[in-house]
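Starting off with a structure, shown below.
A protein chain is absent from this complex, but the other protein chains hold their places.
Letters are used for the chains, namely A, B and C, taken in the order the chains are written, and counting of residues starts over at 1 for each.
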Amino acid sequence: MRRPIKVTVWNEYRHERKNEKVKEIYPNGMHAVIAEFLNKEDGINAGTATLDEPEHGLTQEVLDSTDVLIWWGHTAHNEVSDEAVERVYKRVLDGMGLIILHSGHFSKIFKKLMGTTCNLKWRAVGEKERIWVVEPGHPIAEGLGEYFEIPHEEMYGERFDIPAPDTLVFISWFAGGEVFRSGCCYHRGAGKIFYFRPGHETYPIYYKSEVQKVIINAVKWAAPANGPEVQFGHVPEPLESIR
Amino acid sequence: MRRPIKVTVWNEYRHERKNEKVKEIYPNGMHAVIAEFLNKEDGINAGTATLDEPEHGLTQEVLDSTDVLIWWGHTAHNEVSDEAVERVYKRVLDGMGLIILHSGHFSKIFKKLMGTTCNLKWRAVGEKERIWVVEPGHPIAEGLGEYFEIPHEEMYGERFDIPAPDTLVFISWFAGGEVFRSGCCYHRGAGKIFYFRPGHETYPIYYKSEVQKVIINAVKWAAPANGPEVQFGHVPEPLESIR
Amino acid sequence: MRRPIKVTVWNEYRHERKNEKVKEIYPNGMHAVIAEFLNKEDGINAGTATLDEPEHGLTQEVLDSTDVLIWWGHTAHNEVSDEAVERVYKRVLDGMGLIILHSGHFSKIFKKLMGTTCNLKWRAVGEKERIWVVEPGHPIAEGLGEYFEIPHEEMYGERFDIPAPDTLVFISWFAGGEVFRSGCCYHRGAGKIFYFRPGHETYPIYYKSEVQKVIINAVKWAAPANGPEVQFGHVPEPLESIR
Partner (left out) sequence: MRRPIKVTVWNEYRHERKNEKVKEIYPNGMHAVIAEFLNKEDGINAGTATLDEPEHGLTQEVLDSTDVLIWWGHTAHNEVSDEAVERVYKRVLDGMGLIILHSGHFSKIFKKLMGTTCNLKWRAVGEKERIWVVEPGHPIAEGLGEYFEIPHEEMYGERFDIPAPDTLVFISWFAGGEVFRSGCCYHRGAGKIFYFRPGHETYPIYYKSEVQKVIINAVKWAAPANGPEVQFGHVPEPLESIR
């Protein structure tokens, strides 16, 4: 039997402590809500880590035992130490899955892995978002309908300055006239990365069943593949003909 | 100096002869309008062909001298002979560019080259379309703004049953709540294919400057690359070591 | 608990009955060997079907209960009825996985789904093949080393006339000087397709542990995602503003 997928839900956890509206929605932080619904799923074992813990809760030991890291950050990207970013980066290339949520698009780790600015357009008036599935055979679309709606969300609009995803799973429609590549899959090194757009802190996004389903699916998709251990560098001359 | 790109604009040319509204917009057919703006461009030399000509105007001779074929069809896809489709198919794989416009998504040739149904959602109430550029470095985006609008268009919505494009250049937003992958690039064989969504016959779409610019750009992009002549089949055993 | 993945291993099953050398390697056919190692795997339940059964063993009932179809054909592609091909085609677009082995590159079903000729170079002198993993984070690479070797194989060489795969997992090196894209993943409709190169009938390829591992991995990857049921065609006008 396969052992459970070990997830660490990382959250900046600042808005929830400083903003009354956000605190009301997520009294224990978004990470707590996300870990809770993940832990209801067979085969997933989720813990949490936050910015203000020592080493941001992202010690080498924690990362080494993490199969999939989920990341939410917004207001304090620059407070994440370069050392922690480097540790996460190496673990991703070594096979750990990474799920970047919403405003995490501007995190140091996502920008470093994408190699681009990851910039975008935004507008926070609580407009309607419709998230369309464009790759219905992808495991991250399991159990979804053709689209799902979020009645009030912050808008993110194209041009989203990312590399074209290896697989584009979702495209968002916004009432105000914009579109967005909302579900983007990447292979980087031996790791898999999924960017998922929804999640503005002032709306109860992570209580929504479709959003939870997507994150659960993404955890399963992003779990390490246990592929070859790659050797880099000098390789010896073949001693005899390999023909 | 490079010789001009030889374009053949193929049109079903039925709506324009039977429907008064369409006739008013395109008295000589859409193909005439498209060929006209192409011929104003340096380095492009455009002719036309239509369904009701002998062999649909797509004789082997015409195809052999065509660098890029543009295709508009809607009401009579099934009247296109399998022989003509096969000739076009072989020419595309041999290097001829192919630009499929709007309702051409359901043409025999596009379905054959894509290997999928190319089905989609549609609604014809003349709603607003906004076409967003998502790959600003692609040559088909040359000279465009971040988006352009078509005030009244037929809606095409996802799921669009196509292979994920090699490069996705445009995504459309529709007022009624849908999105669509509107500019899709493919390599097939030695040929390049571009699907471009706009062009419902009851609106003057092909008079619009941005639409014309996209088609001009696509012609240049899709022109044959003059790459290697590929040999298939049995290859002899190396007579001596190739090391 | 997830129900087992139902696999149907389809084989042309002609070489094994007509050619003594092949019969010796696969006395009950390649399909029997493949089904056998699949059935040793937890969560996989494999049956077989062959060309000379009624409807080639590919009745609607069989296909409807098949999650992943594996396909080996070579000498009798044209004897597969268009009706059977059409049934398989629809099931793939509807979500069934499809794994095409070796000379199945020239099967009707693969050519129809790819939209290209699927032609290639070949040479049958039993040279060495080395299959390199180029996407180590992909689930089809699970449990493999950086490469594996097949001491004697038929060579397949580029240009392989396929659409660029959505994900390229393996590249083969051949002693005689050729390379080949040997592990190619595609989404088509709601289905997933994997092309896997090895498997010439005169060598005991499907007894090789790495080859078996790849096929097992591919079955798991290609199993249906149970994503949205897609609706195509006309969609009604929104009765009220969706903003």
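Note that a contact is a pair of C-beta atoms (placed from the backbone, for glycine too) under 8 Å apart; a residue touches a chain by one contact, two chains touch by 3 or more.
If you're wondering where the values come from, they're calculated on a predicted model, not measured in any experiment.
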Of B:Ala190, B:Ile205 or B:Ala218, the residue in touch with the unshown chain: B:Ala190
Residue touching the undisplayed chain, where the options are A:Lys112, A:His152 or A:Lys220: A:Lys112
Contact partner of the left-out chain, one of C:Val9, C:Val33, C:Ala46 or C:Val133: C:Val133
Residues of chain A (touch criterion as defined above) contacting the omitted chain: 93, 112-117, 119-123, 125, 155, 157, 159, 161, 163-164, 166, 176-178, 186-189, 228, 230-238, 242
In chain B, positions touching the absent partner: 95, 127-128, 130, 133, 135-139, 141-146, 166-167, 175, 187-192, 224-231, 242-243
Touch list for chain C against the chain that is not drawn: 130, 132-136, 146, 157-160, 164, 167-168, 171-174, 177-179, 181, 241, 243
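The rule we apply is simple: only the chains that are shown with their structure count from here on.
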Remotest chain, chain B as reference, centres from CA atoms: A
Centre distance in Å when chain B and chain C are each reduced to the mean of their C-alpha atoms: 32
Shared-contact residues (touching 2 or more other chains) in chain A: 130, 133, 135-136, 146, 167, 243
